[in-house]
Every structure is written in C-alpha cells, then in structure tokens.
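Just one protein chain is left out here, and the rest sit where they should.
Chain naming follows the written order as A, B and C, and within any one chain the residues start at number 1.
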Amino acid sequence: MPDTMRAVVKQTAAPGAEMARVAVPKVRPEQVLVKVLATSICGTDLHIYQWDPWAASRVKPPLIFGHEFAGEVVELGEGTSHLKVGDHISAETHIVCGVCHQCRSGQRHICQDVSIIGVDQPGCFAEYATVPESNAWLNPADMPADVASVQEPFGNAVHTALSTELVAKSVLVTGCGPIGLMAVGIAKAAGATLVIGTEVVPYRLELARTLGADLVINPLETDVVTEITACTNGTGVDVLLEMSGNPSAIAEGFSVLRCGGYAALLGIPSRPIELDLANDVVFKGATVYGVTGRRVWETWYQTRALLDSGAVDVGPIITHRLPLEEFEKGIELMRTGQCGKVVLLP
Amino acid sequence: MPDTMRAVVKQTAAPGAEMARVAVPKVRPEQVLVKVLATSICGTDLHIYQWDPWAASRVKPPLIFGHEFAGEVVELGEGTSHLKVGDHISAETHIVCGVCHQCRSGQRHICQDVSIIGVDQPGCFAEYATVPESNAWLNPADMPADVASVQEPFGNAVHTALSTELVAKSVLVTGCGPIGLMAVGIAKAAGATLVIGTEVVPYRLELARTLGADLVINPLETDVVTEITACTNGTGVDVLLEMSGNPSAIAEGFSVLRCGGYAALLGIPSRPIELDLANDVVFKGATVYGVTGRRVWETWYQTRALLDSGAVDVGPIITHRLPLEEFEKGIELMRTGQCGKVVLLP
Amino acid sequence: MPDTMRAVVKQTAAPGAEMARVAVPKVRPEQVLVKVLATSICGTDLHIYQWDPWAASRVKPPLIFGHEFAGEVVELGEGTSHLKVGDHISAETHIVCGVCHQCRSGQRHICQDVSIIGVDQPGCFAEYATVPESNAWLNPADMPADVASVQEPFGNAVHTALSTELVAKSVLVTGCGPIGLMAVGIAKAAGATLVIGTEVVPYRLELARTLGADLVINPLETDVVTEITACTNGTGVDVLLEMSGNPSAIAEGFSVLRCGGYAALLGIPSRPIELDLANDVVFKGATVYGVTGRRVWETWYQTRALLDSGAVDVGPIITHRLPLEEFEKGIELMRTGQCGKVVLLP
Partner (left out) sequence: MPDTMRAVVKQTAAPGAEMARVAVPKVRPEQVLVKVLATSICGTDLHIYQWDPWAASRVKPPLIFGHEFAGEVVELGEGTSHLKVGDHISAETHIVCGVCHQCRSGQRHICQDVSIIGVDQPGCFAEYATVPESNAWLNPADMPADVASVQEPFGNAVHTALSTELVAKSVLVTGCGPIGLMAVGIAKAAGATLVIGTEVVPYRLELARTLGADLVINPLETDVVTEITACTNGTGVDVLLEMSGNPSAIAEGFSVLRCGGYAALLGIPSRPIELDLANDVVFKGATVYGVTGRRVWETWYQTRALLDSGAVDVGPIITHRLPLEEFEKGIELMRTGQCGKVVLLP
C-alpha cells in the first residue's frame, strides 16, 4: 500500500479544482479502504467545481470530491463484520445518522443528519477512498467497473421511475441528462407502453432514442404540450418523471399530466417557481412525489436486478471514459451536455 | 304537487340573486323529483352570488343555484330502478359522463365531462329539485335533514383527510372554514394524535377547538412555523390538510411539513403561486395529492359510517338554520366567516 | 339480418352440448346486438360441457354458452348512447348490479349480484349475441378478431399479474394453461427479472418458454422447491401467481415464496385444502390476494395498452382456430392440455 495517491482536490473556496498528491486515507473503525477502479462525474461535482452558491454554502475546502465509484476492498477497519479484502463494492453515498425519525422509519434517504461522501467528507476522485462498511454494496466480481460506478445515479433514476407503477402507462421524462436517460430505459423495462423524452441537447435526445424512448421532443423546436396532447388522444400522460429542474419543463410537464396522474420530481429548480396549483394539482387530482437519493437498500436491490438481468443496458449511457488526470475535460463535457455519463479511471 | 315553487335564482350575469317563483321542474327519464327538506350554502354559492371571475366564466343565468341538500323523493322518472317515493336522499352533485378514461377507471371524481348541480344545471335552493337516480344517496329516514344536507361538503373533508392514514400521526389543517372544521373532526376520529388548526377568524378557531383540535393558531397573532416546530420537537407535522387556498397558509403548511410527509390540497388558490419545490417537495421527499370532489361512492360510505356511528358530530359545525327566504343573510354570514355551516330551510 | 343462427347449445342437464339452429336474439333496451367474429373457449366452458358439480349447480339448460368474443355491432337497442353500428367490440362478461357495496366502491369485479354471459344468460358460441352497451369494450377496427376475443381471459391474467409490482422481481407462475401463459408474458413485459413457470403438460411448458419464461419446470420430473430455492440463492421468489388451483402447486408455491413475498391466487381449488398458515403466511409476513374477474375498466385499459404496444404478443398462445362446428374438437384439446387458446370462428 503506498503512502500517497493522486486525487482531484478542491483546494480553495473558488471555481476550479486540481490534481494533487495527497496521503492515502487511514481506515477508521467500521470503515473499509477501497482502491478506486472507476469513478463517475455527477452534476453535483459540476456544482462543486464551478463553485455555485449551493457549493459555496456547503463545501469546506480543501476537499477531495466525487462520490460515484466502483472499487476493491484493500483494508478492513476494526469492527467490520461482513466484507473481506478483495470484495468489489460500490457505496450508498448518503451516510445517515441511524437514529432520527426518518432513519428509524424506513426513510433513511431523507435522514435529518446526513453526511454525503465527496460533499461533506472526502470523496473518491482519487486512487483510494474510505467508506463505512454499512454503506458498502457488494458488486459481482465480473461487473464492469464503469457500470458498477454508475449504479449510484442509476439508483436515483430507479427511485424516481419506480416510485409508481409504470406498466401499461404513458410516461414523460423531462430532461434527458444521464439520470433522465436511465429513467427512459427503466420506464421501458418496467413495461411503460409509451415513453416520451424531452431535452434541448440533440446529442442527448439521440441517446434517449437509443435507450428506447418511443418519442423524443426538443422543446426548442416543437411545442411539447401540443405534441403530447396529440399522441395521447387528448388525455395526457399517466406519469411525469421530472429530471430537469427547469421551470418551463416543469410547467409543460404538469400541463400534459393527465387528470389523476402521477408526477415524481427529481430535478432541482435553482429557486422557487410559480406553479398553477389549482389547475395542475388540485382540480387534476394529481399526486406529486419529491425524490431524494435512493431508498436504502430497496432501490439498490432493484438496480441490481435491472442491470444483472439485462433489463436495462447502461452501456450506451456511458459515453466517455477518461483517465482521472483528464477530469477537467470530463467536467467540460458535462457542462455542455455533449455526453451521457463520464467515467474517470484513476 | 304544486305547479310552482319558491327558488333562489341568479337572474342575470351580475352580483346578487333573488327569491323567485318558478315552475316546479319536470322529472325526466332516470331522474327523481325531490322535495327539498334542507339545503346548505357552499363557498361555491358565494362565488356565484358575488359573480367573481370564475362564476362569470362558467355559470349561465338564469339559474337556480345551490347543490347541497337533503330531500324526499316525490316522483320517479321513467326507467328508475331502485329508489321509491318517500325515500330520503342526498346527492353526489357531480354528474359524470361515465365513459371517459377517468370515469372508467375508478376516478369519477375527476370526470373529464362533468356537469355540476347548481352550477351547470338547476340546483336546490328551491322547494323542489331533480337529480339523476344514479346520483342519489339514500339517507336513513331518521337522519336530521340539516346533517343529511351537509354530507356533500363533509365528503370533501373525508376525501381530503382520509386520502392518507392519519392514525398515530400529527396533522395540520390550514383553514378552518366549514370543510376545515369537518377535517379537524375527521382527523381526530381517524386517530390522529395531534391535530392543529390554523385560521384567522376567531369564531372559527373556537369551533376548531370544539371539534377536537389539540392546538389552534391564529396566524395573525402567532408565528405558525415557530409554534408548530416547537410542538413537534422540531420534526414538523406528518400530514398537511390544506383547506384555505391562501398562499401564506400553503407556504407555512409546506414549511412545517416533516421530511417524508404528506400534503392533501383541497383549497383552491385564486391564481398561480410561488412554491419552493426544491426545499418543500423534492429534498423533503414529500407526497402531495390534489383533491377534487368525493370518490364515488367510497367517500360516501366513509361519510355515512363516520356520521352514523357518532365518530364525528357535525352538530357544532351547523351554526345557523335560516328560512330559504333569508338566503342573503346566509351568504353574508359566509362572507364574514362568522359561522360554521349555514343551512337553509325551504 | 337473418331470423335464425347456428349456436352451441347445452340442451339438457347432462354432459355434452350440440350445434343447433336457434332464433337470433332480440336486442333489448340498452343492449347491442353483435355479429360474433371470433369466440374462444374458456375452462369454464369445459366445466359446462362436462357438466361438473359446479356447472350442475349453476347452469340452467337450455343455454347457449361461451363468453369470450370479438364482434361487430349490427343493431342498437333503445337507450344506447355511445356505440354505433359497425363498431368492433368485446365485452366484460360480468354483468353487475351497480348498486351493491362492492359495485359502489370500485370493486365491481366482486359484485354481490353478478350475472355472467354464457353462464347465467345466453352466451356467444353463436353467430349473434346481445350484450349490455355498458359492458362493451370498443376494439380498434384493425385488431385481429382472435386477439380481440382473448382479451377477456388476458384480463384475468392482467388482473392477477399486475395486482402487485413486478419490476425487478422474481416471479413464479404455477400452472401454464392459457391464462398462466399470458401471465408469463405479462410478467416479462412488466419488468420481472426472473420468471419461472411450472406445468405438467410439456406442450404448455414449451409455450411458457416461448412467452419468455426464464425457467420452466415440470413438477412431475423435477423437485420444484429444490430447483427454485437454488436459483434464488435460497431466498425464494418475490411473487407467486397461482393459476392452477392444484393443491400440490399451491403448497409448493407458498413453500418457495420468500419471507415478505406476495401471492395472487386465480386458480380455483375444487375443494378446501390444507394450508400451513403459520409457516406459509404468518411467520413469512406474506401478503395473499384472491383474484376474481377483471377490474372494470382498469384491467381493460392495461390489457389494451399491453396488446396495442406489442409489449405482450398473444399470437403464440392462440394455437388453434376452428370453425364453430368443430367446438367439440376444441373442448377435447382443452381437456388434454395439448393447446394454448382455442378460438372458434362462427
């Protein structure tokens, strides 16, 4: 085991990040030390890199960021019980308190005292990382590291898409970034009989088609409401999966949601938005569910089943594999949207 | 049977209404003619009387308005099958198409081609009224007419309050007008262990206490968020029943809704409102349900069971009983909020 | 319109049936007269033909039996409102009372005063048949008549399979007769990641494989419990869809149901059976749901979506198409199990 390692570090409270050589973290009780085989870039990493208001208010530099990964256990902390050296793992990135009302009633994904890997504590854009054993998710030894790394965001898509029944339903996915693309694939696998994706970046619209969307719409070119109303015989869609956080997309999504429909919201608007509650929710008899993180571990079991069985193929979504050193190229790809998921290889 | 009757008629497209003598309606096939024993005033009637923008856009004078009632069947139309003369009935006031997607899948309350008694067709602020037999709800012969009349709005409260499980939960009812008051009583009957009501009219706050609210708050005098946060140990309430349509109440309600909580919205904001979707719904993992009308007939069965068993006593909510002639006094009471439910006796 | 027609008639209270020439039925108010384009044989028809104890206790000869069909509307009864001559329809075969507690609370499939087409009133093994307009289900004009005819039993499979969420689940279908085969296809379409079928007739096991079963087991050759325990890593299956009514299959099914699993029972044991409630249900924390008929019309909408979208292809299940005259050959095929669905063409 070396003493030092390469890592992507947010050094100061300002935009940017740099490749640095830092100490390999010491494993603490009930933790495991992992050699990172692959790590992928999340929108959150982009916020941290760009140092937007949210990042500035939460992140304390210096910090190794990054939270999605696949790795191999190389050292066991004291008190660990079920993992062993050599195991391949990914991790639930929300480290929960375990004792709040939410943690104690099956809602650990909304723990009131959560600490997030790569946000509130050192992350995995590095050669090594530590995680609590209780957050580890065992991977099959033969699961490709890039696929294993994207299980975490895939879990967000699973949590969102499978928060309602989709079989024999029409589904609109607003926003086809990596998680939206995953949701398209999951909706098809779950038996949705009409899956529509909206997205402004043509590169991603094309990916949505590849993932199985029956119809893709670019709102910059086509009127979303007119088009969807027409293709649902005036009824609207049964289900809205909102992945964009974009106010126009949210408004359009609710507008075409059928009376009695269901909307799951994962996208995060950057500020309060105007909503026509009377017409979009009350008179519509709609149900709306806000999605955070992954249900622990229900979502992970579903993720495993969907990926292992081949029901969803995330292959086409992983569009770029870069050496860790080229993380800035990955960040730039994410910024422009000319990518699906970008995986970094330490 | 007389040829003419007294009725409250909206004569022209302008504020106001007048007592008039009009023809007793002829019963048509599959309808029953009812002698109205009691009829009660809804907020909707206030809108029609005041001729607000909604009323102006929907109602076509001349029209007998009013839709909540208890009556006795006095004549059966051709093709009726299960009612008989002398039966005491109330009615589901939404006359549905029966063939739209919603009607055909257990969601008649959001029928896409609904016609509402007293809004889209003649109502029951009159001595006689006709209703489709299929909309009739049989009342026990010994049910007091005023109680029977308020079953319809009670059904709105039931639909809202019982759209989620309340037992062992903390519940906030924002807005203690007649339906909010009913919701307070229903929440207590359903086993909610902490029921809080907010309301700006002291008369109604007092009624909320009578109905069993454990805590009542006047937002004009006390900070709702501070108070509720304190009395829920910082967790917030499990359930929000929004009955006001008031933007401040909605904002406060979502603000104190606990992470993982449930909000049912019956109140109708008069225009689009700003909502902090990210913090109030997404990060909170909240579920929101929009409520329209009553589930037909699930809600009515629940209403019957709650009233018949004495689990909820609407007695204290029926604060005024006036002769039909004094309908304007009733409207005025409703306008000022110095009342619970106002019943008119033809 | 001819005065007489060919029909399969149960003439006397004894085994058998015969082809007869009978009067074309007169259409009554609120009914439509249908020219039968295709009709399919159900297990119930086999019971009526064989005159088993159930049939003897319920059916009153003479009776035209048969209830699954696709037809074209040729005459409208008085008072019909939304169908027109030339429409292609199938029918929900349970004619419900509309006023019992179940009918009035979204559970028409368990109406307490049901009358079934082809059992309690004349059926559709004939050139013409009448059905209440309110039971008609409009088919696309280009839907093949044989596919349209089997929508009704497909609906049984849909009701059973989609009574719980199947996505990312392991599912055992015990009994691969026509409805079991449909359930296999539906489970795959709904995203089940492991679908196992058990069946003693090799012909049908082969069909199960064609429909997409990941594993098929003949209990006469292989120990079901050992095999399924092994292929679920000792956990057991998430979901049991019981289609056989066979006591051994039921026992095996519950035995391999995982703790916390879900069982939907459509198969009808011919007599009370012994069940290890303590171990199979109580300690297991299992949920069991009894399935009758189809949810009206939720199931039909799901059926339509699954068939129209191509998510399930019933083509391979329709193994035989015979002229109506050869109904006895169809009955014999059903008796031996050497078939999927048998369609009769009048």
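Miscellaneous remarks
Just so we're on the same page, a contact is a pair of C-beta atoms (placed from the backbone, for glycine too) under 8 Å apart; a residue touches a chain by one contact, two chains touch by 3 or more.
Since the model is a prediction, treat every value here as computed from it, not as a measurement.
Within the complete assembly, C:Cys259 is the residue of C:Ala56, C:Val85 or C:Cys259 that touches the hidden chain. The missing chain, though absent from the display, is touched by one residue of B:Ser40, B:Gln302 or B:Thr319; that residue is B:Gln302.
Only one of C:Thr39, C:Ser90 or C:Gln107 touches the chain withheld from this view, namely C:Gln107. Although one chain is not drawn, the whole complex shows that of C:Thr235, C:Ser248 or C:Ser309 it is C:Thr235 that touches it. On the side of chain C, touch with the chain left out of the figure occurs at residues 101-102, 105, 107, 109-110, 112, 235, 245, 250, 258-260, 265-270, 272-278, 281-292.
On the side of chain B, touch with the chain left out of the figure occurs at residues 158, 162, 165-169, 189-191, 193-194, 301-302, 305-306, 308-309, 311. In the full complex, chain A makes contact with the omitted chain through residues 79, 82, 99, 101, 104-106, 295-298, 300-301.
Heads up, the rule we're going with is that only the chains that are shown with their structure count from here on.
Here the two chains linked by the largest count of contacting C-beta pairs are A-B.
Chain C has its Cα centroid 42 Å from the Cα centroid of chain B.
Separating the centre of chain A from that of chain C, both taken as means of CA atoms, is a distance of 42 Å. Looking at chain B, one finds that residues 101, 105 touch two or more other chains.
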